[in-house]
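Certain chains of the assembly are absent from this excerpt, and the rest are unmoved.
For reference, chains read A and B in written order, and residue numbers begin at 1 within each chain.
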Amino acid sequence: MKKIGVFTSGGDAPGMNAALRAVVRGCIYYGIEVYGIRYGYKGMIEGDIIPLNSHSVSNIIQRAGTVLKSARCQEFREPEGRKKAFDNLKKFGIDALIAIGGDGTFTGAKVFFEEHAIPVIGIPGTIDNDIYGTDKTIGFDTAVNTALSAVDNIRDTADSHDRVFFIEVMGRDSGYIAIQSGIGGGAEMVMVPETKTTINEVIEALQKGWSRSKTSSIVVIAEGDEEGNAFEISEKVKARVKDLKDIRVTILGHVQRGGTPTAQDRILASRLGLSAVEGLRDGKSGVMVGVINDEVTFTSFGDSITKQKPLNKDLIRMVEILSI
Amino acid sequence: MKKIGVFTSGGDAPGMNAALRAVVRGCIYYGIEVYGIRYGYKGMIEGDIIPLNSHSVSNIIQRAGTVLKSARCQEFREPEGRKKAFDNLKKFGIDALIAIGGDGTFTGAKVFFEEHAIPVIGIPGTIDNDIYGTDKTIGFDTAVNTALSAVDNIRDTADSHDRVFFIEVMGRDSGYIAIQSGIGGGAEMVMVPETKTTINEVIEALQKGWSRSKTSSIVVIAEGDEEGNAFEISEKVKARVKDLKDIRVTILGHVQRGGTPTAQDRILASRLGLSAVEGLRDGKSGVMVGVINDEVTFTSFGDSITKQKPLNKDLIRMVEILSI
């Protein structure tokens, strides 16, 4: 293995740049040439490929987003597109790949690896934390802290009035951000896609708080909740509780994708980036690198894509007990 | 003047506690007793009044919200309610008032002062900055920085994709937060209640950016815009631009009311709190204290309520030039 190509794909996550930096410097340390493929699979097909050196990744460890950019790519879903991509890699002499991204990225990498037998290792980067094979994904800790900071701000003002606040955080298929920011922010209720929460249960939780003379309440909602988005849920609650005058809604949206990565995200990203290089050197391929119980582990793309990482039920239980 | 009563009323704003602290310590410095009236006019009517000393306001300078709490009060709008309130003040021997709040607070204070001839000075605390008689209101600088931080986070991720982001910030009648966070965040367009911006103008600004191959664009919208809220505006834009696939919306909401107050908000609040005490000692009344051109000034409640503070047109011009 002499030349590694590295790229980011799918939604960006804070810490991706730290992972890239670790890949580049890990390669240099081991005497491997390293190329950056810009705009993910799209750049691979179009040959948007540039050599990287130590300076290329100076001063990016603290920056969100991805300096290699990211893009969607329909063409890579077709064998012809992948053929073109592979030809480009050959042209540059790239004989192994590191793919930083989420489920969709790994699905592409798996097919590509099976079709063209080029060694690939994936690094899990997504704020949603919904990837099997690693305790945490890059970007998750930052996103939770961003969401938490919003909950904190609302709690500052909530304390001064009688109000119900609904805060919608990210997580279309996964309640990780909602549950952690909900516990961390002392929310009265958390609604996640993994468990069914009815509007009546929300109302009960709110009423329990009022009966203890809480002056205001916070409900954190993951965007993928089956009862709808935060506006819809707030309307449903309002419709059933009379005299509920003051309801306010916050939709955080992509605010959660940005922000300076936290220490844990940078350290995780650095560790995964370096381990991906070392994994390729050790002959590993078709796998995603992760950290489980503070140990570096490798999981087949197949498992990482199809297996479910369950939400810690202990945390769901805590929301109820701690909002007493 | 021997006993001053102080209260917060209306929507809370970061820095109100710093103002309260300055009122209390200013009173102590000048040998005046000071009482806190909890829950604004409501507490005045109900006699929810407590003595304050130096320790009462320890360690609150950095906290958002208001430790004196705030509430709405229908009863104070009636002469009977105000009579009850005045009787309570007499009972406690309170012979002057300091009211921390916004327009609504000062309207109540003005009537009360005219009816019962008790000296009152107002301190402008509202994140909207829409009060005549002071360059800035307490809480505005913090709210702008909170909104800006959201714009920054979105810019982090915007840089990696082709997208249009609509961010709704506070300001029902005033575009101050929108214009300042828009300039500070390098937005492509800012929509404020003070000026009419059509959907076509938004689309033109976006298209100008695309023609310069900008990969993503940010539009900051004050909640009071006549074209609707951020969701509605985004739908209108989508309806008229074909092939505009990727639009995302953030509604910050009450996140902007919280957060640790900035240095400028704390210093302004400290200065206004102390000056309010000194103003009462100097025999001033029926006025709001403010800072204009770094000088403490007093403006009659009448002017502060009815006169308009115009948005700096120079800033509106800057948005367009700087997003080139």
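Keep in mind that, in the parts below, contacts are C-beta pairs under 8 Å (C-beta built on N, C-alpha and C of every residue); 3 or more make two chains touch, one makes a residue touch a chain.
Keep in mind it's a predicted model, so treat the numbers as computed, not measured.
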item	value
With 2 copies placed, total copies in this complex	4
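Please note the rule applied: only the chains that are shown with their structure count from here on.
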item	value
Cα superposition angle of chain A on its copy chain B, in degrees to the nearest 5	180
For chain A paired with chain B, centre-to-centre distance based on mean C-alpha positions, whole Å	35
Touching residues on chain B, where the partner in the complex is chain A	11-12, 14, 63-66, 69-71, 146, 150, 152-162, 165, 248-259
